[in-house]
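Got a structure for you, written out below as structure tokens; questions coming shortly.
Left out: one protein chain. Kept in place: all the others.
The chains carry the letters A and B, assigned in the order they are written, with residues numbered from 1 in each.
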Amino acid sequence: METATTLFAFFYQFVDNAGYLILAAVGLTIIFGMMGVINMAHGELMMIGAYTTAFSYHAGVPAPIAILLAGVAAGLVGIVLERLIIQHFYRQLLSSLVVTWGISLMLSQGFLLAFGPSILNVPTPFGSLAVGEQTFGVYRLVLAGVSLAMVAGVWALFAYTRVGTDARATMENPKMAEALGINTARVYALTFGLGSALGGIAGGMFALTATISPFFGVNYTPLAFITVVVGGGANVVTGLISSVASLAGVQTIFNNAVSVYIGYVAMFGAALLILLLLPSGISDYLERRKMRSVSRTG
Amino acid sequence: MQTPSPEVAKAAEPVIEVRDLVKVYGGVKAINGLNLKVDAGELVSIIGPNGAGKSTFFKLLMGIEAPTSGKVYFHGKDITRLPCFRRARLGLGIKFQNMHVYQELSVFQNLFIPLRRNHKPDKIPGRVKVLLPQLHLEGTEEESVHRLSHGQQQWLAIGMSIALEPEVLLLDEPAAGMSAEETRATAEILKRLNRQGVTIGVIEHDMMFIRLLNARTTVLHYGQLFAEGSFEEIEQNENVHRIYLGKI
Partner (left out) sequence: MRIFKLLTGPQTLGRGPLFWSGFLLVMIVLALAPQYLSRYEIILFSNFFISGFLALSLCLLWGYCGILSLGQAAFFGIGGYAYGIVALNLLNLHENTMLAILAGIVVPALFAAFIGAIMFFARLKGVYIAILTLVVSLLFQTFLLQTADPSYTIGAAYLGGFNGLRPASPDDPLLPSLILGFGSATIELDGRSYEFFYFVLGLLCLVYLGLRCLVNSSYGYLLVGCREDSDRTETFGYDVRLIQLSVFCLSAALAGLAGLLYTAWGTYVHPKVFDVAPNILVVIWVAVGGRKDLTAALIGAIVVEWVSLRLASEGEISLFVLGAILVAVMLFAPEGLVIKLASLASSLRPKRDRAAATRVES
């Protein structure tokens, strides 16, 4: 019985860590993986989502709708940012990094000016689950479930819809896409908006578990970025899943074996190691293996 | 060039040799079992239709990319695993297909970087003075590179590779985008270098340029050696005509 509890605790932690990473990274995956822009303000878009959720919730909006509103708010902010600033920095990786860092500072400091350093809270729903002697919050599992659903949704959107095909065509070759009658400027804005909206939803969902302040987003951005680059750009979905599985796995093991801090350090160490061995990310490696086996049989 | 005498004695040994070279990019075999030798002092033109693997071949020679399998030899020494900068130190020089000059620097500064490899800083202005007329770039020393014409930038890119004083010089499309007159001048530069003892490999699409070089010509097709011979032989080779027209 005790081992079962320990095992479940371990599994629970892994799912929790993995869901956390996926949610933090899913929006950035689209923006970095498809547009090649590193959005250092991603965490601040999540912060906007968290504030939106908290304010709407306290105004009487039910939590699920408040979270969707977070997506809308962050998505709109994202589109405005893209049109005003970020569109000038495509294909300039380091400059886009610097300018979005400036935006992130403006957003977090702007919220500090507007709402003060005070901390907001939204109660965590669903109560908890008892396994053996220990209890586990159900919401964390819901979070992980939703994160998977978001990944599946993103995949379906890009694979099956007209908008998705247009977006992929644009990222592949913008000039050609333009010649085919695709409004590439709109595609860029929408893609950036979608990435931001997913960040906002993630922020909204985290709002129910974490305390909300203007600096809510600061630590998410590097974490999300690491998750995305470890996954690589060859296949957004397999990249994200494999990256999250390995990073969350390492984090959970070291977290249990040593300490929370070492868990973090080990995760970044693992990320560095993966990047050293597979500089283009895990998904690139998987795609190449697939390709090789196809060319061998074919 | 300053080849020591024992090397001359072994003149029969090729400077560059590749054996069973293969490079696969995501399922596509850009180079597919290539065997080739270049002797000291030769001038070799490499032609072939688009996608024949010419540029890839140069990148494998220079170590910009690693082959999937096969070997590269320099004076009989296996250099397949050597990084690019070590090959440069052995005496290989390259000009890439895209010009690769330092756009934000002056002509002098562009030449300074390769010259600094073998010369003390105070000797460099003298070397630049010697090089510029050879490259038809007199008086542009202080000019920012992005203000030069396309042809001048090409010459500078070639000149930077020459400035390294390599034993073997690889030039990927040295005459691309040049006028007929500039093309002729470029061919002269290369022939003069070759007479001075530099082994040269040239990739080019411009048949007029290849005719001007009038050198041993190697045809690549689908990453393999398709035909080899003097320029005249290749020019009259029916099969070579056909691959350019896309029939094979």
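Operating definition for what follows: contacts are C-beta pairs under 8 Å (C-beta built on N, C-alpha and C of every residue); 3 or more make two chains touch, one makes a residue touch a chain.
If you're wondering where the values come from, they're calculated on a predicted model, not measured in any experiment.
The chain that is not displayed touches the following shown chains in the complete assembly: A, B. Touch with the chain omitted from the figure is made, among A:65, A:105 or A:152, by A:105.
Only one residue from B:71, B:100, B:191 or B:205 touches the chain missing from this view: B:100. Residue in contact with the omitted chain (choice from B:68, B:109 or B:134): B:109. Considering the whole complex, the residue from B:97, B:144 or B:214 that touches the absent chain is B:144.
Where chain A meets the chain that is not shown, the touching residues are 38, 85, 88-89, 93-95, 97-99, 101-106, 109-110, 112-113, 218-219, 222, 225-226, 229, 261, 264-265, 268, 272, 275-276, 279. On the side of chain B, touch with the chain left out of the figure occurs at residues 62, 64, 83-86, 88-89, 93-94, 96, 100-106, 109, 112-114, 116-117, 121, 142, 144, 146, 160-161, 164.
Rule of thumb we're sticking to: only the chains that are shown with their structure count from here on.
Taking each chain's centre as the mean of its C-alpha atoms, chain A lies 47 Å from chain B.
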